[in-house]
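Some chains have been omitted; the remaining ones sit where they do in the full complex.
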Amino acid sequence: MTEFNQPISGNDLARFSGPNSFMRLPQAERLDGLDVAVLGVPMDIGTSWRPGTRFGPKQIRAESAMIRPYNMATGAAPFDSLQVADIGDLAINTFSLADSLRIIRDSYDGLLAAGVIPVAMGGDHSITLPILRAVAARHGPVALVHVDAHADVNDTMFGERETHGTVFRRAQEEGLIQPDKTYQVGLRGTGYTAEDFTEAQGWGFQQFPAHELWFKSLAPLGAEIPRDIGDRPVYVSYDIDSLDPAYAPGTGTPEIGGLTTPQALELIRALRGVNIVGCDLVEVSPPYDPSGNTALTAANLLYELICVLPGVKHR
Amino acid sequence: MTEFNQPISGNDLARFSGPNSFMRLPQAERLDGLDVAVLGVPMDIGTSWRPGTRFGPKQIRAESAMIRPYNMATGAAPFDSLQVADIGDLAINTFSLADSLRIIRDSYDGLLAAGVIPVAMGGDHSITLPILRAVAARHGPVALVHVDAHADVNDTMFGERETHGTVFRRAQEEGLIQPDKTYQVGLRGTGYTAEDFTEAQGWGFQQFPAHELWFKSLAPLGAEIPRDIGDRPVYVSYDIDSLDPAYAPGTGTPEIGGLTTPQALELIRALRGVNIVGCDLVEVSPPYDPSGNTALTAANLLYELICVLPGVKHR
Amino acid sequence: MTEFNQPISGNDLARFSGPNSFMRLPQAERLDGLDVAVLGVPMDIGTSWRPGTRFGPKQIRAESAMIRPYNMATGAAPFDSLQVADIGDLAINTFSLADSLRIIRDSYDGLLAAGVIPVAMGGDHSITLPILRAVAARHGPVALVHVDAHADVNDTMFGERETHGTVFRRAQEEGLIQPDKTYQVGLRGTGYTAEDFTEAQGWGFQQFPAHELWFKSLAPLGAEIPRDIGDRPVYVSYDIDSLDPAYAPGTGTPEIGGLTTPQALELIRALRGVNIVGCDLVEVSPPYDPSGNTALTAANLLYELICVLPGVKHR
């Protein structure tokens, strides 16, 4: 039918069968010819409350077996357009956060050198710092769409400078991102100081707290962000805890009053046409997801992100 | 107090006691005198992903013990108006889908001949095909209100023509429904082809995808459908996966971005006055419903459906 | 930094460590010097369906370890403003509802005599009757903000006059509350008679059923209630089942079609400036809360209630 990799169809092999790759896409060991590489970064030692994101990639892949190739709402046909494969998991060191971050950085340097767009399944949010280091090394400081309950701009936690709560302060300090083209969507909850959010605003970060988004479509905001980004390279970091715990209970640091999945879908779909150079979906913790639906949600959001990658045709 | 069957009151017998009938209504073995027959069709061998709907009727009944007789929002008083009983479960053949569908058809022929309105607790959605065959045999092609994440209009699945994903293509081919009076509400997700939904639109099906309904009341749509139906006989098939997994996690093929329970209630309540000749609530899978609240939701939606059956008085 | 008690910071002691007090505040054995006393009333023998609220206080405390001191949305800084401590649990008699209610009354007389504002973690809703008796004894009949799926105005249940379903009829009969300054928000579901809600309206209760609040901000209602209350002393009784089961599955008598957490937050935040003399959060049942997020929600709502207590500074 097409020259591109296709997910195994649920009508050819029962959905509960087959490889545990993302959407049951082919598993690739080599990068040549790939446009998009889906990969797992199974790690939870950068988290401060509930663990479990080490099992995130495995569970997201399992639930992704439900997804069919065509996007009924947007017409996107990613597997008619791009060569996509699941390249497996990074071989992190589960006993050392510092070493794991180094491994992620090195691996991403290789992925980016091969010209693929990396789509990461976390893992906790600390994985995004080494990813951004590699991305900025290749593309220069990028625009950042960061969807999260938390700004993740702490300076240190227990004296550590690289954890899931300090990612975007480090990214800004190191010049990995363009501060005034950094959009933080879904922020809420409580802070250690009254200035927890506002300092980042001073750097130029554009913050859209959840309570300003309640009850309404994100289409208007979704239209605004791409306009503001223009043709800059952009990285999308999606923390599943941006969603309300009703929609995504299986996460490490849940905060009430969050986004809904319709809002998440609108936000991602609005990114069609921007120059996405990489993205991640982090903080899915299967042990706290008894129905499996948080991983299902993550799988769908990753699919929707793939649907807005550059080059995807719509029908 | 009244000549009609009444649910056992939670103030007479503790809710965790008593028969496991729907709302603890009397269990009837004979149909004479009944206006409405609530029944279980405990079957899950027509499903393609997670199983478990075989336990749907049992769990829906268990959770229905919470429901009291009067509808506070609408004033409906179904048990002041109609003779309702739980007639138990159909004796399906759990090893053969084909044989089970035949048994359902035969049973429904009997129910309809007795003049009762059947209210079915599924079971997976494949039960609706033999039900519609019986309904059409008695009432002719019916209008159909079909609330679902999926259109269920596949041609075949693994070569099989009668599964939970092919019901409404078969119903249209066999002339069981009036295509232009067929309303599919809540559709979403991904498809095997880009035309998964549009072909059915060509048959006349009126489709209301979930993303067009997000964030807003379904009262306007709810007002429109009955107007369009007029006094035609109508069958209502309610797939619990039309709801978002946040509201109904316990189902076999969940899709994110779905309806909310307020929307579901509005939609059903809007059907007051139409000529409902039967209805079902399908796809509740208790093993994936750790809190029991999906079954509770199903029980309430069935109660609301009973509240809009012909002849129900409001106070 | 301040003379007031502070929660232990998640950056000083890992959140999964330390005392199981509310927000890891100091545990106080004496009341002198306290402005606000957080306490547990671990009891579930006044409930009619699922039990488990006896573990509510323990689980709410456990999940409260996630909460940081500053309210990012409202700027409230309660621990810069008031002396707050967790004073532990009341020593109820788990074998006798009557005796437990007596113990609660006696304990509250002592708390109120000491001039603290009591913030209770239930327990089932039956605890609110003896609390209101003590509150009225000290403050006279109070205004009441009662957020709940249920009006809790039954006369008797199994012949008993004091259960979780009869609280506010008793409160009105005994003159503990000002009926026309009683606001019941979130009511829904089914009733034993068609008059289950309307009788209370006759007493003057202002009822805001859930279906009138669907899809929209509660800020307007939130603005109205304080205006109507004026400077009367007010008690806030928050039944977690006011929330939809999608948001709060872990409760004893869930009803579909409920409030969302954004609505709950708006409603509580609107109470800033009223003269709250006490409050409770009831009906959290951990055995029905597999992800722990109902308790997390309860902990956050209690925090938000503390943020609107008289005297709290905002930044």
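Here are some notes:
When the chains are written out, they are named A, B and C in that same order, and each has its own residue count from 1.
By definition in this document, contacts are C-beta pairs under 8 Å (C-beta built on N, C-alpha and C of every residue); 3 or more make two chains touch, one makes a residue touch a chain.
This structure is a prediction, so every number in the text was calculated from the model and none was measured.
Of the identical protein chains in this complex, 3 are displayed in place, while the full assembly in this structure file contains 6 copies of the same sequence.
By our rule, only the chains that are shown with their structure count from here on.
When the CA atoms of chain A are superposed on chain B, the rotation angle comes to 120 degrees, reported as a multiple of 5. Our note on geometry: chain B versus chain C, Cα centroid distance of 37 Å, whole angstroms.
Counting partner chains per residue, chain B has residues 215, 244, 246, 290 touching two or more of them.
Chain B makes touch with chain A in their complex at residues 48-49, 154, 156-158, 187-194, 196-197, 209-211, 214-215, 244-246, 249-250, 253-257, 288-290.
Those residues of chain A lying in contact with chain B across their complex are 9-11, 14-16, 65-73, 75, 77, 215-217, 244, 246-247, 260-262, 265-266, 290-293, 296-297, 300, 303, 315.
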